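All protein chains of the complex are present and in place, except for one that has been dropped.
And then chain A:
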Amino acid sequence: MTGDPGLMTVLLAMFAGAIRVSTPFLFVSLGEMLTEKSGRINLGLEGTLVFGAMSAYAISYHTGSPWLGVLVAGICGSAFGALHGYLCKLPKVNDIAIGISLMLFGTGLAFFFGKAYIQPSAPRLPSISFGGWSDHPGIRQALEINPLFLLGIALAIFLWWGLKNTRYGLIVRTTGDSAPAALALGINVNRVRLLATMAGGFFAGIGGSFLSLYYPGSWTEGLSSGQGLMAVALVIFARWHPIHCFWAALLFGAAGALGPALQSIGISRGYHFFNAAPYILTLFIMIVSTSPRRSLKGAPGELSITK
């Protein structure tokens, strides 16, 4: 390979960074997508993400097994999802308000329990090397892929297939698009939404475990910086389609990787501006992909934002 080594470095760094940064986005957005497909919005996933990060780190530290940490983060996420699903079932309860309070609750709880884990160092998730064929160190380093990313791709494909080809998939879509139709079919709408929110919480918890156990790779309170909320925008951008969620996550990941990638070749001017890229991208995407005169295409009919 020839060409400008600086550009090469930036591209490789961005590739690696996109994969790294997109992984939590992918998990949270898939979880949010599944929840929204059932007809509820869970804005609490930001809190779930942070709590997942803390609990995964704590478990990994105590047991020495990062994978057990990932599992526990998922289970904690499900518990938050169950709380959201249960509260929303009560009469006159608004899912968005519950989501916001659970977001604050999740982050607060994580900070409370997490104070003890800021200092110690816990075992982290290993990465899988796909770069053995190359002797270019940059390529080898870029192809150190984290296993959760691969799991996320598999999950996206599975959800895409499952929503079309399984009974549970059809039930979730039915519940999300028309609660009266679901009731007429004898579907327990609240239970479907509870389970979908729990599954969504599980994915978001896993997304959180990635933050503390792989990249950045330690537990701090400023770990998430709003990724759980950006995932909501990402789901709208992806039009509730699992595969599109993957591409959208990758795009957000690449935007997030821009600042560090440029810094790696010594361009530090505008570093903070490039770090803000995902947020600017979120805003930009929301503006161009929606219109005041048009309702959102592909949105589940039961969502409180589209009703």
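The rule is short, and it goes like this: contacts are C-beta pairs under 8 Å (C-beta built on N, C-alpha and C of every residue); 3 or more make two chains touch, one makes a residue touch a chain; residues count from 1.
The criterion applied here is as follows: contacts and distances are computed from a predicted model.
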Task: Missing subunit (named according to UniProt) among the choices "ATP synthase subunit a", "2-hydroxy-acid oxidase", "ABC transporter ATP-binding protein" or "Cytochrome-c peroxidase" - done: "ABC transporter ATP-binding protein"
TODO: Pick out which of A:Asn94, A:Thr166 or A:Ser289 touches the chain that's been left out of the picture.
DONE: A:Thr166
- [ ] Would you mind spotting which of A:Pro180, A:Gly222 or A:Gly266 touches the chain that isn't drawn?
- [x] A:Pro180
Task: Residues in chain A touching the chain absent from view - done: 165-168, 170-171, 173-174, 177-178, 180-182, 184-186, 291, 293-295, 297-298, 300-301
